[in-house]
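Okay, so here's the structure we're looking at.
Every protein chain except one is present and positioned as in the full complex.
Letters are used for the chains, namely A and B, taken in the order the chains are written, and counting of residues starts over at 1 for each.
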Amino acid sequence: MIRKSLFSLLGTLWAGAASADWALNMPRGVTELSAETYELHMMVFWWCVGIGVVVFGAMIISLFMHRKSKGVEPATFSHSTTAEVIWTALPVVILLAMALPAAETMIKLEDSRDPDISVVITAYQWKWHYKYQDEDIAFYSSLDRGSVEARPKNSGIDPFDVENFLLEVDRPLVVPKGAKVRLLITSSDVVHSWWVPDLAIKKDAVPGIINETWFRAEQTGTFRGQCTELCGKDHGYMPIVVEVVEPDAYLAWVETHQQDGERVAASQ
Amino acid sequence: MTTAVAEAQDAHDEHHGPEKGFRRWLFTTNHKDIGTLYLIFSLIMFFIGGTMALVIRSELMQPGLQFVHPEFFNSMTTMHALIMVFGAVMPAFVGLANWMIPMMIGAPDMALPRMNNWSFWILPVAFGILLSTLFMEGGAPAGGWTMYPPLILQTGDAFPFLIFSVHLMGISSIMGAINIIVTILNMRAPDMWLLKMPIFVWTWLITAYLLIAVMPVLAGAVTMLLTDQFFGTSFFLAAGGGDPVMFQHIFWFFGHPEVYIMILPAFGVVSEIIPTFSRKPLFGHDSMVYAASCIAFLSFIVWAHHMFTVGMPLSGQLFFMFATMLIAVPTGVKVFNWVATMWRGSMTFETPMLFALAFVFLFTIGGFSGLMLAIAPADIQYHDTYFVVAHFHYVLVPGSIFAIMAAAYYWLPKWTGHMYNESLGKLHFWLSTIFVNVTFFPMHFLGLAGMPRRIPDYSTQFADFNLIASIGALGFGISQLVFVYVLLTAKKGATATDRVWEAPKGLEWTVPSPAPYHTFDTPPKARIAEEAFE
Partner (left out) sequence: MPHAEDRYYVPHSSHWPIVGSIGLLFLMVGVSNWLNGAGSGFWIMLVGVAVIVFMLIGWFGTVINESTGGLYNDQVDYSFRMGMFWFIFSEVMFFAAFFGALYYARTMAVPWLGGDSNNFFTNNILWEGYEATWPTNGPAGVGGDFAVMGPFGLPLINTVILLTSSATVTIAHHALIAGQRGILKTFLALTFILGFVFIFLQAEEYIHAYEAMNLKLTSGIYGSTFFMLTGFHGMHVTIGAIMLTIMWLRVMKGHFTATNHFAFEAVAWYWHFVDVVWVGLYVFVYWM
């Protein structure tokens, strides 16, 4: 709580009369692992703050107390083995305290076995293609019209008037809450990267290779992300939207979209 | 003996000064002239790269595209980085090495003076070629300074020019590094044994080793790009049994040591300056040397921390995470030793000291964010966002660049024989320090909130911090004009004494200011023990 208020205080100071929806910190996200990642991030952050307080504290004391203008005579010591051993060993211990939980989370992140749903994601310059492995559903997902119209130079449209400017797609990826979703990610041309912060997943789409990752969303909602590997001129214009819905709604959605795979295939 | 040799011998005997006019600069073999050339070149490149940064920041000032097209934006990002890294920071440190190392170790000049000239004069060719791509069909390279395939293969006419300019930068760096190593190992004054060397010389020795070890690897990597593009090889093509990710491994095998190439000499500079203005010997000189060596060694085994999202096997992720985190230990030793040097010293705050102090503060902040990035699961969130941009600008701008500024102020009186304008120096410092933070601190927030890097336009929720960062960048840029003014008026100040500062240590302070064109004709045997090290 202190952290939150500290951050928002900082934020208010910095941004003044800014619009309301900016964020300062990593989102906690909606999966178990996104929460774990967030905790890791905060843990390391606080360690750094702590070390920073000690190091900068010592430095600042020195800067104010040990100045020539105060008539201080310089000491002459130039080493101390004890001190050096301490400040070599202590960081090692601190690092271990960070590394172990991090390794644990990493191991979980990589365990994409036994999914409930599997989606093959193929990146194109500059859109995404989703294919549900066990359903006959496949479709492209590209930047939404609203943003497409507003994005060119001198478009005359103020980005602030476009809802979810550059973060909206024509067709989102739909998945059920609570299901383990495995993503099989690849690319048709250059390297892209599929990232949704709230799901704490980012995985590169590499042509000729399939990368695996997974998530299990614990809340319904619409979660937005972007391509995060430079992929050419429209790299900034290939957002990702994932809609997490109740399992029933998901089944209904599948029902109405079953034939899409064929339609897309036919239209190619 | 042929006449040519006889002439050379005569010229040598009569204690020649510099040649006149442009011939002096084109043909020079004098380490001071070449150092000056490097430093001026670096400053020009800093302004060109900085101007590109300002293009980036102007476009990002508000959401929506205002000034440039996305492809040109990407070119700006790519060229900005290449120019800053290879054109500004590295040559600046080589320039400092050229000027200072022979003076600090009591050598008459660099070991291989003609090659020294060539290392420099390759650079204008390399960057001339690189900059000319701005006017080519298909535009300048736009695949990022990391040049990942297959994207970089979509570059237009600029492609081979990019590759060859990187080759030239590599050749120049390697020759420069060879020269520095040989000078340090072979030309020291007789009683300056290795662990007595000034710490700047030490860090450069290690840096030069890193350069020779990794620049050829970069050359190999871009050569493979070239053959993949023009000669049908399949290094980075999965269909042919290669792997696009392989490029990333080779690139970062170069790229990670490269970032230490840009920081180790900075550590050296700061380790020279802090003792001088604390009036106290450097704390733990020897452990500083060991720490720098440790950093250099570790830098070879951490490269894939840039690749936590490419789909490496788990064991790889864990190994590279642990190895990367370890670098915090020797770097910590450095930071603690600097603080211990200040501790109970008798400090004054001239401009070089101010820059050095800001370096310690702000580099450490950049190091902390580096450590956060090393945590693999968290890096999956940070990767390719502005958090990374914030990290590396903290270690590079108030890191490397500030150290270069500090060095320039510290040694300027030795170079010119005059004191620079101290109040303007301080003004430059305070403006730079304030604006550098205004520019780069908000980028941490942007990254955490989800703004990817290398995008020309962004969603409206990122607007505020981008505006602040852009204002900061403009301010930082303008502040650098103060620096240029200080340099241009450097010769107008009071005459500098030989020692310049109150209590500096090292041979360079035993020669007159300005340092004579040829410093040590005969090695300064006895002087080291007595004067320089007391």
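The criterion applied here is as follows: contacts are C-beta pairs under 8 Å (C-beta built on N, C-alpha and C of every residue); 3 or more make two chains touch, one makes a residue touch a chain.
No experiment lies behind these values; they were computed from the predicted model shown.
For the options B:47, B:121, B:145 or B:349, the residue in contact with the chain missing from this view is B:121.
Here one chain is not drawn; of B:112, B:131 or B:503, the residue touching it is B:112. Touching the omitted chain from chain B are residues 1-2, 4-6, 8-9, 11-13, 16, 19, 23-24, 26-29, 107-109, 111-115, 117-118, 121-122, 124-125, 128-129, 157, 159-161, 164-165, 167-168, 174, 177-179, 181-182, 185-187, 212-217, 219-221, 223-224, 226-227, 230-235, 237-243, 245-246, 249-250, 253, 311, 313-314, 518, 521-522. Residues of chain A that touch the chain left out of the display are 110, 120, 184, 186, 208-210, 212.
Definition applied: only the chains that are shown with their structure count from here on.
Once the centre of each chain is set as its mean CA position, chain A and chain B turn out to be 31 Å apart.
Those residues of chain B that touch chain A in the complex are listed here as 63-67, 69-71, 74, 142-144, 148-151, 154, 237-239, 243-245, 278-287, 309-311, 314, 317-318, 321-322, 325-326, 328-329, 332-333, 335-337, 339-340, 342-349, 357, 360-361, 364-365, 368, 371-372, 375-378, 380-381, 383-385, 442, 445, 448-450, 452-465, 468. For chain A in complex with chain B, the touching residues are 11, 14-15, 18-19, 21-27, 33, 36-37, 40-41, 44-45, 48, 51-52, 55-56, 58-59, 62-63, 66-69, 72-80, 83-84, 87-88, 91-92, 95, 98-99, 102-103, 105-107, 109-110, 150-153, 155, 158-160, 164-167, 189-191, 193, 195, 197, 200-204, 206-209, 211-212, 225-237.
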